[in-house]
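Below is a structure I'd like to ask you about.
Of the protein chains in this complex, all but one are displayed in their positions.
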Amino acid sequence: MKYNTILVKESLGVITVTFNRLSQRNSINRAFIKELNEVLDKAEQDTQCRIVILEGQNDVFCTGMDFEEAAMFNVQDKKDDSMSFLSQYMKAIKRFTLTPKVIISKIEGQVMAGGVGLAAASDLVIATPRVQISLSEALWGLLPAMVLPYLIRRVGYQKAYSMTLTTLPISAQEAFDIHLVDEVSEEPDRSIQYLSQRLFRLEQSTIKNIKSYFRSMWLITDEMEKGAISESFQMMSDPKVRENIENYVKYKKFPWDDRK
Amino acid sequence: MKYNTILVKESLGVITVTFNRLSQRNSINRAFIKELNEVLDKAEQDTQCRIVILEGQNDVFCTGMDFEEAAMFNVQDKKDDSMSFLSQYMKAIKRFTLTPKVIISKIEGQVMAGGVGLAAASDLVIATPRVQISLSEALWGLLPAMVLPYLIRRVGYQKAYSMTLTTLPISAQEAFDIHLVDEVSEEPDRSIQYLSQRLFRLEQSTIKNIKSYFRSMWLITDEMEKGAISESFQMMSDPKVRENIENYVKYKKFPWDDRK
Partner (left out) sequence: MKYNTILVKESLGVITVTFNRLSQRNSINRAFIKELNEVLDKAEQDTQCRIVILEGQNDVFCTGMDFEEAAMFNVQDKKDDSMSFLSQYMKAIKRFTLTPKVIISKIEGQVMAGGVGLAAASDLVIATPRVQISLSEALWGLLPAMVLPYLIRRVGYQKAYSMTLTTLPISAQEAFDIHLVDEVSEEPDRSIQYLSQRLFRLEQSTIKNIKSYFRSMWLITDEMEKGAISESFQMMSDPKVRENIENYVKYKKFPWDDRK
């Protein structure tokens, strides 16, 4: 299989997915989210595969939705296409939380917006000390609607809220303190290897059971996830938001540049 | 507008509310809660206003319900009046969590009982290191029924529970560790100024959206809030609780003075 937006490496029961849209700072476009779902299909079909590692490159894990892509939203005859893009994102992170494979995000450098959702929905998150995590959506008139169910589940209500409202980045240590990151390590590969040895002792059916039982213990429902997709679509269709995004894509102008 | 229990200052999009019932240690009476709601009306009508800061004075933020006021509870012909007092409190803190303005509590010194609710329901809480936060209700046979939905949302179940059960005060650092406080600072005004610059970048409509979306992501419902008001009224009407409060108001006698 050939991928355009990710690199995929397999070895000893572990599939490593390296995000590879460097000139777009590893932002999420249609191709990326499609390929991410394909690699999950592949992992699920491979009974030898136990663990899927997600990682970035060059100090960028993932910076959220590609604004070039977003600028094409809500064009009347593309509504289905836009909804499908959002659904595919939600589907991918939901799959992280239900698949019999263990999803580990190895984060370094920038983690923003939708990229935070990829990490938050992962089973385990290992960060290097050089990580910077932020929810920048509100600056554009958006909110991280699809990220929040999983972020709140991980870090609790208030820290998800203050990250959303202040849009300020948090450090690796701060992310660890609020449980967005499970371990901070200078040698994340070594940490993952240690964890893997442990995780290889579990049956995949047990992992699947754990995930579905935990889902039944928390607030997230299929309805909440569907609501999150609609909320995202509505916001992306808002004329003011579209203007903000277009001004940025075309003129690198920020929404607050005009304001007193 | 003239206020009797608070001082109100306006400047550059920020309304600062200073609690001003010093001889009653900034406790909450009818006038106070009425004026707090009025200042929220004022803020909401003022399109220039972005941020409302709540603060105490003389090392007292707020010490909860005024016991003189509480001693008047459940007098048969004042039931409506008492219910309305409780409802007004619940209404105020609920408004904090839905208004397009950002509510920042700047806490220093004593924060007790209903005063903890004002902080817990605020969008952001900045504390000086000299803060002492406690839920003293259980000592009087009460429980912080209206505070708890918002406190649990902020700090999680167990810490809200242990504060309620042990009635022991927690420090600024402890409050920070459990997310009751978002920042501990020797210079809270400076911290707030830094945050304000960031918050001024957001549209008020975005803030409103964030708040209502977050509400949909958590356990608090209108029914829960109504239940909290009834629970409070019932407890305040309990003869034993009334005796405890009256003994304190009249003779400064504590409920446990009699007990072995």
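In this document, chain identifiers A and B correspond to the written order of the chains, with residue numbering beginning at 1 in each.
As a convention for this text, contacts are C-beta pairs under 8 Å (C-beta built on N, C-alpha and C of every residue); 3 or more make two chains touch, one makes a residue touch a chain.
Worth saying up front: this structure is predicted, and the values here are computed from it rather than measured.
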Per the touch definition above, residue among A:L36, A:V111, A:L124 or A:V241 touching the missing chain: A:L124
Interface residues of subunit A (partner: the chain not displayed): 102, 123-124, 153-156, 177, 179, 182, 195, 198-203, 205-207, 209-210, 213-214, 216-219
Touching residues on subunit B - with respect to the absent chain: 138-139, 141-143, 145, 148-149, 152, 156-162, 164-168, 178, 219, 224, 227, 231, 235, 240, 255-256, 259
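Here, only the chains that are shown with their structure count from here on.
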When subunit A is superposed on subunit B by its C-alpha atoms, the rotation angle in degrees, nearest 5: 120
Between subunit B and subunit A, distance of the C-alpha-averaged centres to the nearest whole Å: 36
